[in-house]
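For this depiction, one protein chain was excluded, whereas all remaining protein chains were kept in their positions.
Here is chain A:
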Amino acid sequence: MSRSPAAPAGSLLAAAGLHKAYGPTTALAGADFSVHPGEVVAVMGPSGSGKSTLLHCLAGIVRPDAGTVRYGARDLPSLSDAERSAVRRTEFGFVFQFGQLVPELTCLENVALPLRLNGVKRKAAEQEALHRLEQLEVADARGQRPGEMSGGQSQRVAVARALVTTPRVIFADEPTGALDSLNGERVMRLLTEAARDTRAAVVLVTHEARVAAYADREVVVRDGRARDMAGVGLS
């Protein structure tokens, strides 16, 4: 297996020296990051510090100007667009702050959709989708459309959809940002339980400490650099 020099042993996804600028704005200035299988890492930091950009680079959504993102034997920035989108579709799951659900489809169809896009037959896809909806405690809403649900329910459906392909890495950008604290914590409890069950890694961007407290570890992004807080204060 080929690995970039900075990849920590045993890591599932490891980025080193990420740089990204948008015109005159530097979003990332040499960020390093790594996550192990089954590990939940919270990414915190002030607004505009580069958290979402880091997540997008790690997930192969944005190509960094410089730096490596090793996933298994592959370096994501060196892949073609088609190859990266295949990795995203089959290996990664995504949860964002607001409704990424298709309004015309029922919950069950929404959750089954990623499997259908990967070529799974309808019946098998919906069976797996139902299982995920049950796991996320929202199976009762399986026949409803996104417009007919509460924010907390929609977000749990969105998590079910992110989990349905059994991804190796789940990327969540402010997944509880639009929820009250009770619903936010319910989403976090279910998301982290499901991820630990399947040994999926979670990259969780949040500005809420009580949400970050569901993670195993915390990384703080400041001025486009990521800092692992594990060793801080032990000088």
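The definition used in the following text is that a residue touches a chain if its C-beta (ideal position, glycine included) is under 8 Å from a C-beta of that chain, and two chains touch if they have at least 3 such contacts; residues count from 1.
FYI, contacts and distances are computed from a predicted model.
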Which of the following is the UniProt-recorded protein name of the chain this complex doesn't show: "PadR family transcriptional regulator", "Xanthine dehydrogenase family protein subunit M", "Sarcosine oxidase subunit gamma" or "Electron transfer flavoprotein subunit beta"?
"PadR family transcriptional regulator"
Of A:M149, A:I170 or A:A215, the residue in touch with the unshown chain:
A:A215
Please give every residue of chain A in contact with the chain that is not shown.
46, 189, 208-210, 212-216, 218, 220, 229-230, 232-233, 235
